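Provided herewith is a single structure, encoded as structure tokens, for subsequent inquiry.
One chain of protein is taken out of this complex; the other chains stay put.
For chain A:
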């Protein structure tokens, strides 16, 4: 009996052949400049050895540099003595310049190779852009450069950037095994996967999921795409993100590979604009979760959450019945997406048509602040039984929200007050409001104004009397 090895044995003839081809081609192209036009590398090739490792190549280049410097000095000395030194001097300078061009800045890498010179780059700096293509990584300088050139391009086309969240913003997904008995009817109502552009409820068996698109989403995407370059940024994983992109954008006209998932973010549990190739001053974010964007709160438009499935309500601790259980849905023309689209149009209009400063210095965050301040301007608000006692009222979320929306807040009632926000109609301030004919509203009135960017009718937010008085 004899033993035989497992590894495939390569026949010697093909070995030599491959090595021969390798040798021929490596010598011909080692140290060649990235630009096809420049071809002045004869010096470098003749001096460098035919080796594969980058380190050795760099060393030989450095040596050459020194060598050239020395040669330059000696030439200069010669120049003082004889006239024929000048022409060779000119040649040396040209070679020095060309050598400087060789030191590549490695703006980025694809599969660990520099995108400019092809050399192996094991650098870990910069940001990976795996969502564009696997293996793509760009250095920080390159990202800055791309951001500014793209900015000029977009401003010419009068577009800003829009980053969209998926879950609870544009759609609602649930796992099939989380469906309640009341929701079983949905299984029979799901739309066909063949022509996705018409449907809104989809059954994704292979992912064990069901997804419902928010009403008005298709019109929203179509209209927004004319004003914004859009990105999807979700905390789901990449396969989920790509599937949802297919449902929202079957013709691939809105996102063109700009689908960012949690696998692409640089920080865990946080979303950031560092993976978005657009200037921070021109990005608007639409998301239902404020905490995901701690560094970019000024760019964020908070969306009212879309709870279609019961599992979604339960996830957030709501005890009420979901839209699917009630067999109803958000109103299409009056829903969140429709109102936000109006706001986006307004922001776009102000940015491009009303600001007079230079285009590059305009900031969409300023525009957001200004538009927000219009919502509740001319309102003076006093709060009653909303904040816990001994709590600093100015630090409360609702106080700050009201101020962002343009209202003035105060702790004392006086004749200039327009609204009293209260949880209980029996308090002193509440009764004062009714007596003085001021508006008495539930705190939800402020939250609704925040979500819809519009002052809501006060009658819709009455305050009830609590019984234990």
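As a convention for this text, contacts are C-beta pairs under 8 Å (C-beta built on N, C-alpha and C of every residue); 3 or more make two chains touch, one makes a residue touch a chain; residues count from 1.
Methods note: contacts and distances are computed from a predicted model.
Within the choices "adenine phosphoribosyltransferase", "DNA-directed RNA polymerase subunit", "AP complex subunit sigma" or "AP complex subunit beta", the name that UniProt assigns to the complex's undisplayed chain is "DNA-directed RNA polymerase subunit".
Of the listed positions A:257, A:333 or A:457, the one in contact with the omitted chain in the full complex is A:257.
For the options A:125, A:149, A:266 or A:411, the residue in contact with the chain missing from this view is A:149. Touching the omitted chain from chain A are residues 1-11, 13-15, 17-18, 21-22, 25-26, 28-29, 32, 34-36, 107-108, 110-120, 129, 132-133, 135-136, 138, 146, 149-150, 153-154, 157, 229, 253, 256-257, 277.
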